[in-house]
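For this depiction, one protein chain was excluded, whereas all remaining protein chains were kept in their positions.
Chains: A, B and C, in written order; residue numbering restarts at 1 for each.
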Amino acid sequence: MILKLSCPDRPGLVATLANFIAVSGGNILEMSQFTDPIEKWFFIRIHIDLEDTEEKRQALISTFESLGQSIKAEWEFRESGARTRTAILVTKAAHCLQDLLARTYSGDLPLDIPLILGNREDLAPIAERYGIPFRHIPVPKDGKEAAFADYQSAIDDSGAELIVLARFMQILPADFCDAVHGRAINIHHSFLPAFVGANPYRQAYRRGVKIIGATAHYVTSELDAGPIIDQEVERVEHFHTPEDLMRLGRDCECLALSRAVRYHANDRVIIRGNKTIVFRD
Amino acid sequence: MILKLSCPDRPGLVATLANFIAVSGGNILEMSQFTDPIEKWFFIRIHIDLEDTEEKRQALISTFESLGQSIKAEWEFRESGARTRTAILVTKAAHCLQDLLARTYSGDLPLDIPLILGNREDLAPIAERYGIPFRHIPVPKDGKEAAFADYQSAIDDSGAELIVLARFMQILPADFCDAVHGRAINIHHSFLPAFVGANPYRQAYRRGVKIIGATAHYVTSELDAGPIIDQEVERVEHFHTPEDLMRLGRDCECLALSRAVRYHANDRVIIRGNKTIVFRD
Amino acid sequence: MILKLSCPDRPGLVATLANFIAVSGGNILEMSQFTDPIEKWFFIRIHIDLEDTEEKRQALISTFESLGQSIKAEWEFRESGARTRTAILVTKAAHCLQDLLARTYSGDLPLDIPLILGNREDLAPIAERYGIPFRHIPVPKDGKEAAFADYQSAIDDSGAELIVLARFMQILPADFCDAVHGRAINIHHSFLPAFVGANPYRQAYRRGVKIIGATAHYVTSELDAGPIIDQEVERVEHFHTPEDLMRLGRDCECLALSRAVRYHANDRVIIRGNKTIVFRD
Partner (left out) sequence: MILKLSCPDRPGLVATLANFIAVSGGNILEMSQFTDPIEKWFFIRIHIDLEDTEEKRQALISTFESLGQSIKAEWEFRESGARTRTAILVTKAAHCLQDLLARTYSGDLPLDIPLILGNREDLAPIAERYGIPFRHIPVPKDGKEAAFADYQSAIDDSGAELIVLARFMQILPADFCDAVHGRAINIHHSFLPAFVGANPYRQAYRRGVKIIGATAHYVTSELDAGPIIDQEVERVEHFHTPEDLMRLGRDCECLALSRAVRYHANDRVIIRGNKTIVFRD
C-alpha cells in the first residue's frame, strides 16, 4: 500500500506516522520524505507492507482519518502495484502514442488503457493494432464546448483515472481543465517556460538555441503553465533545420512524457501549488 | 592561417576557394562548411597551411580581396594559434572569473588578459593573485553614461579584441553594445530564452523547472537576446533550494562561458543575424 | 548523390575533388571533411546535386574511377535519399525492434525492411502487426554453423544491404561476421568497453556504477569489439535495482541503435580500422 501525504511541518511527524503504521501491523518497505524549508511544508511517501486482508487495509485507512485531520494533512492511500486506468488524447503525431503503448505492453508502464480519443482520425489504425477502442471526437471551431463535453463524458464512461495528452493539439476549456485537475498530463514540445504556445520548434530555430527540450506537466487552465513533472533536453547545432529539431525533439517528448506518466502511475508525485515533489525511482 | 567566410550560396564556391588556396601555395589542413538551406547562405572555415613568410601571407590576403568581393562575401583572415587579447568585466561573483583564469593559465584558453574591470572591488584580490591589472570603475545610477565611457576607453587602451562579461551585473548602454558588436560575450545564468532579466534562478525555482541552465551569447543592445554561442544544463529536483540552483548553475555558467570564449578565440564562430554558426572542436 | 571517400592525406585534395564535381556539372550541397592529424588520413562526404539524368550520374561515377585510384582512395557513390534495405535479427527483447519499426513507419529512419529473423518466435506477432515477413531460425547448440548458413542465405535472398542485430542474443560465427563486414550493426547493452559479454546490467549493478549506457557498433569477429558508431548513457543511483537498470538501459539502447542505423543509412559513417568517422546530422 502506498501512502502519499503532505501537511504543515512540525516536530515529530515521522515518528507519529511510523508509529501509526507499526501499531497497525504494517511495515515500512520504503520511505521518501522531504521538508520544504521555505514553505515549511512536509511531504512523505511510504510504501507499507501490510498483511494481505482487504479488511485490515480498510481498517488502517479509516483509522488514519483522525490522525490525518489532526495534522491538517492531505493524503491518499493506494494499493501498490495497481494499474492506472488511462485515457490517451491524440491528434495526428504518432510518436508519443506509440511510445506509451509499447511501454505499456512491455510492462514498463503500469497502465490499463481503455480508450484513445482523437480530434482527428489519423491514429485510429495504431489504436486498432493494439486492440484499444478509438473514438473520434472532432473539435469544430464553433462547437468547442459541446465537443469537450463529449470528451469529458467519454473519459468518465471509460473509468479513466489518468488522462494523457499525447500531442493533443487543442487548447482545453477552463472547466475541462478544472474537472481533470491533478490527473491530466500534457507533453509540451519545448523546454518550458521557453517557447510557450504554438510551433515551439520553429520558435527555437528562430532564436538559435543550442539545446532544445520537452516538458511534461499537469494540465491547468493557464496554457503550458501547470506543475512540471519532468523535462528532457538535447543538444542541437547550427546545421539542424526546424525538421531536425522536430525529429530530435520527438525523443525528448517520449522520454519526458513516459517518465512523468510512470511517476504518476506509481504514486510518486505530490502536487503542491505550481510545483511537484517527485520521489523518483 | 584561418579563413572564416560567409556569402550568398551559389554553385562552385568550394571549388573556387579551394583553387584559390592551392594556386596561392596553401594547403587545406581542415575545412568546415555549412550551407543554410533556408536562407541559402554559405559559411566556411578553412585552416590554411602556408609557407611561413609573412610576405606570402599578406600577398594571399590582399589577392583574396577581389575574389571575396566578387562573391559578395564577408570574410576574415587570422593567424592560427594567435592568442586573443581579452578584457574581463566582473562584479562580485568569482566563479566565472576564476574559471577563465585557471583555464587560461593551464593553456586551455588561448587568451592574453591585459585587464580586469569591476564595478565593485570585490574581485581585485583574484586579479592580483594572477598578476593582472584590476581597474575599479563604479557605475553610479546617475552617471552610467560617463562610467561606460570610462569602460570603453579602458578597454580600448588595453588593446582588447574580446570583452567577456563574467557575471557583470550591469545593463549595458546601447552605444556600448554597438561599439563591441560581435566581440563581447556575456554569460546569462539561465537557459535562455527562459528567465530573461534579474534573478533567473529564483524565477526558475518559482516555476518549478526540473532542469536549469546557462547561456553564453554575444552582447546586443536588446537584453539577453543576442546570438547564442553555447548553453549548458543540469537536472534539478524538488529538494533543491534557490541556493542549490545557484550552486549547480555556477557549473553550467563556467562550462558554457569557457566553451563560448574558446570557440570565439579559436575563430570557430561566425555570426549571422541573431544566430551563430559554431564549428566545434 | 552522396560521395564518401577516404585516402592518404596530401595537399590539394579538396580542390581536386571540388573541381572534378564542378567540371562534371555537379554542385556541392553539403561537404563534411576531416583529416586525421595522427594517421594523416583524409575523409570526406560530399552531397552532390547533379542534373537528374541517370546517364549523367553514371558518367560521373565511371569518370571518377581514375581520379579515385590516382589518390589511392576508397570511395562509394550512393543516391541521396535512397532507402536502405534492412534485415533485423531479434531474440525476445522487443524494445529495439519496436523502436526501429515505429521510426521507420513515421519516416525518421529511411529503411525498407523486407525481413525480420528470430532465433526464437516471441516477436513474430510484432512483425505481423507491421506486415513484415518473420522467419524463425533456431540456433541449436550443436547446429550453429548450419543455422547461420540459413541466416546468411535468408538475408541474401531478402536483398538486405544492412543487417541490424536488435538484441539478438547469439554470438556470431567468425565467417558470418566477415561476410557482413561493415554492414551489420549490433547494440550492446553497456557502455563499452565496460562490461563486455553476458548480463552487462548485472555486471554494472555489482560494480556499483553511477552511470549506465549502451553502445551501437559494427559487428566484427571479436565479441563487442567492433567500431563504435554511437553511445548513450543515463545516470543511476543506489536505489536502482538490476531490473531498473535494464529499464533505464532500454532507452539508451533504442536511442544509440536508432541513431547509428540512421547515420549508416544516410551514408554518414566511414569506417577506418577500428574507428568510425560519423558526420552527424
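The rule is simple: contacts are C-beta pairs under 8 Å (C-beta built on N, C-alpha and C of every residue); 3 or more make two chains touch, one makes a residue touch a chain.
Fair warning: this is a prediction, and the values are worked out from it, not measured in the lab.
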Exercise. In the complete assembly, which of C:P8, C:P138 or C:P193 touches the absent chain?
Worked result: C:P193
Problem set entry | Residue of A:G12, A:G81, A:G107 or A:P140 touching the missing chain in the full complex | A:G12
Problem set entry | Contact residue for the chain not shown (choose from B:E51, B:D108, B:E145 or B:E222) | B:D108
For this session: Against the chain that's been left off, what residues of chain C make contact? List them.
Result: 34, 37-38, 191-195, 206-211, 213, 227-231, 233, 237-239, 241, 274-278, 280
For this session: Tell me where the left-out chain touches chain A, residue by residue.
Result: 11-15, 18-19, 21-22, 27-35
Seminar exercise, completed: Contacts from chain B to the absent chain lie at residues 94-95, 98-99, 102, 106, 108, 129, 239-240, 244, 247, 250-251, 255, 281
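By our rule, only the chains that are shown with their structure count from here on.
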Problem set entry | Centre-to-centre distance between chain C and chain B (centres being mean Cα positions), rounded to whole Å | 37
Seminar exercise, completed: In whole angstrom, the CA-centroid distance of chain A from chain B equals 41
Exercise. Out of chain A, which residues touch more than one other chain, so two or more?
Worked result: 239
